[in-house]
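Rather than the whole complex, this shows some of its chains in their spots.
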Amino acid sequence: MKKTRPHRAQPGTTPGIESMDDLGEPPAPGTVHVQCIDYGPDQTRTQAVTDLGAFLRLPRPDRCPVRWLNVDGLHPYVVNQLRQSFGFHTLAAEDVLRLPQRPKLETYEDHLFVVARMPSLRDGQLCTEQVSFFLFRDCLVTFQETAGDIWDPIRERLRKSGSRLRRLGASYLLYALLDATIDHAFPILEAFGDQLEGLEEEVAEHPTTKLQRQLHRLKRDLARLRRFVWPMREVTNQLCREETAAIAPEVRTYFRDVYDHTVQVMDMVESCRDTASSLTDLYMSAVSNRMNEVMKVLTIMASFFIPITFVAGVYGMNFEVLPELRWKYSYAGFWLICLSISASLAWFFIRKGWIGRK
Amino acid sequence: MKKTRPHRAQPGTTPGIESMDDLGEPPAPGTVHVQCIDYGPDQTRTQAVTDLGAFLRLPRPDRCPVRWLNVDGLHPYVVNQLRQSFGFHTLAAEDVLRLPQRPKLETYEDHLFVVARMPSLRDGQLCTEQVSFFLFRDCLVTFQETAGDIWDPIRERLRKSGSRLRRLGASYLLYALLDATIDHAFPILEAFGDQLEGLEEEVAEHPTTKLQRQLHRLKRDLARLRRFVWPMREVTNQLCREETAAIAPEVRTYFRDVYDHTVQVMDMVESCRDTASSLTDLYMSAVSNRMNEVMKVLTIMASFFIPITFVAGVYGMNFEVLPELRWKYSYAGFWLICLSISASLAWFFIRKGWIGRK
């Protein structure tokens, strides 16, 4: 996996977004996309925002009680504009930009700040992307590292009139987005589970270092998945309990559902980890067994021929006085000796179970 | 094990049963069976329901204070009809259909929603099936994936007049069904325990990769069992404590009994896991020992014959000046040398304990 170097501040520099570079300079065109969706039970208005500063000064449209501002691409200038308009804490604004953050929930007076991670598979390897949410009573601001399509079904649902999503306000929108984010882990875990199942056969039959490395990488990905799902569990649990005006009471049951999904993801991760660790045992035992087999072949080959080669060597000696050389049936006797040695060795190996049993 | 692909929703789609496919279309005849048992201390009436919509509009029979509606086979149409009639939460109704769910207990105003798993063995491998319960004060609705016979003894008991089951209401029925479900794990665990005991002898005597794979599968099944018994423990514990009108006070002691059984199942699972992991150690040590034995045979064979073969080779040389060749007792001397080399090697190997001690 190509690793993105984390965007950490130098130890000791001023905390908060105010001291970041590029704060005063707008992003290059096309690197950051801001989309605003205003919606209510009656209507939905979608617009791509180009001049964010001007847009934020406009009044909100009528009969659209909820606003969803989605920012694809992270840039200090944009985050800071939104911070000034919405009043985010300077550390929260910084957390949106400093990657990676651990999933967490922070409560402020009139809003919640949620950091989550969205997993995906690229070339069979786990990647994760940070998503940040600021939830107000009537507005949700979301930040994504890159433009993705996993929230498209939700945009689709916002367009359908009469949907629960349009009726239930900003906290339900947060629920829908978080749910889509977590649910993204299921197909990934199923892919991992399939890989592990496929490895079982391979490992038992042809244990190679390549397989063990594959296992090592799977384990690493599983450990990474686990490390961000664990705090997600805390976050969703807190969302079920948090006493805040930003979350509508009827939405709490839905957050319980996200919590359940997170626990299920946790369970599947643990299950895969157990299997991977048991496969390592299976691997080691298959390697040992193969070694055993190789050794047995060597031992059997050597044991059969070493004694009779010695006998042949004896009668290749050039002593002047070596009476057997002149006997008539010596040669036949020699083969008799060889046969009887071989037969007794064969009997010994069969009794040991080295021949005839695998 | 043939794995059923889980019935998960696409990430991002509308949650709740309303957005599922097949919602408007009744199931093919014969795929879903609904049975209704109305009972009370005095009588029991059993009927197979064919037209569920019509049935739900009928009044309940007299002198049968408790109703048990059991649905075998999961179909959105049927679950939705019952949801509308009984007022299940849309997410709960969805959970009945989206498999697999983790065992859990959810409390609603006038009812409880319980998800449990029922284990069974098919061809020696663990399968589990989801069972869902909606417990009202005077009614229990249950859903099973497939028609099974494990609740037949309870139907039998409902027919016996004077039984506690007929006296104690819907929550006692829930207890009886949950108890039967959990108790199903005992024979499975005993089968696993017997398999492990059988493996011990095999593993110590003939350690093969096949055995290790069998062990690997047992471990996987045990891990799976553990993963659903653990939340079952929470569920039964909550049932002992939940303050709800749906559970009659005199039934709490019975739920404590189910809790005890769940803990016992947990204990047995842990015990089997310990044994399996200790068997892996035993396996590895048996493999190493066998390798040792093979190596010893090779070393002993080679050590005995390699030196004397060399001696024979020496006197097979064709040097013109090789005085021993002409001596009279050379041949006898050759055998003497061979014997003394062999004797000293034998002494060495016996002292090392490689010969004569296994």
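Note that the chains are named A and B in the order they appear, and that numbering of residues resets to 1 at the start of each chain.
In this section, a residue touches a chain if its C-beta (ideal position, glycine included) is under 8 Å from a C-beta of that chain, and two chains touch if they have at least 3 such contacts.
Owing to the predicted nature of the structure, the values given are computational and were not obtained by experimental measurement.
Visitor: Since every chain shares one sequence and 2 appear in place, tell me the total number of copies in the complex.
Guide: Number of sequence copies in the full complex, not just those placed: 5.
Note that in this section only the chains that are shown with their structure count from here on.
Visitor: What is the size of the turn, to the nearest 5°, that moves the C-alpha atoms of chain A onto the matching ones in chain B?
Guide: To bring chain A onto chain B, one rotates by 70 degrees.
Visitor: Compute the distance, rounded to whole Å, between the mean C-alpha positions of chain A and chain B.
Guide: 26
Visitor: Over in the complex, which chain B residues touch chain A? Could you list them?
Guide: Interface residues on chain B, with respect to chain A: 6, 8-16, 89, 91, 101-102, 104, 106, 206-209, 212-213, 216, 219-220, 223-224, 227, 280, 283-284, 287-288, 290-291, 293-295, 297-298, 301-302, 305-306, 308-309, 312-313, 315-318, 322, 324-331, 334.
Visitor: Quick check: in the complex, which residue numbers of chain A touch chain B?
Guide: Listed in rising order, the residues are 150-154, 157, 163-165, 176, 179-181, 183-184, 186-187, 190, 200, 204, 253-254, 256-257, 260, 263-264, 267, 270-271, 274-275, 278-279, 281-282, 284-286, 288-289, 291-292, 295-296, 298-299, 302-303, 306-307, 309-310, 313-314, 316-323, 352-354, 357-358.
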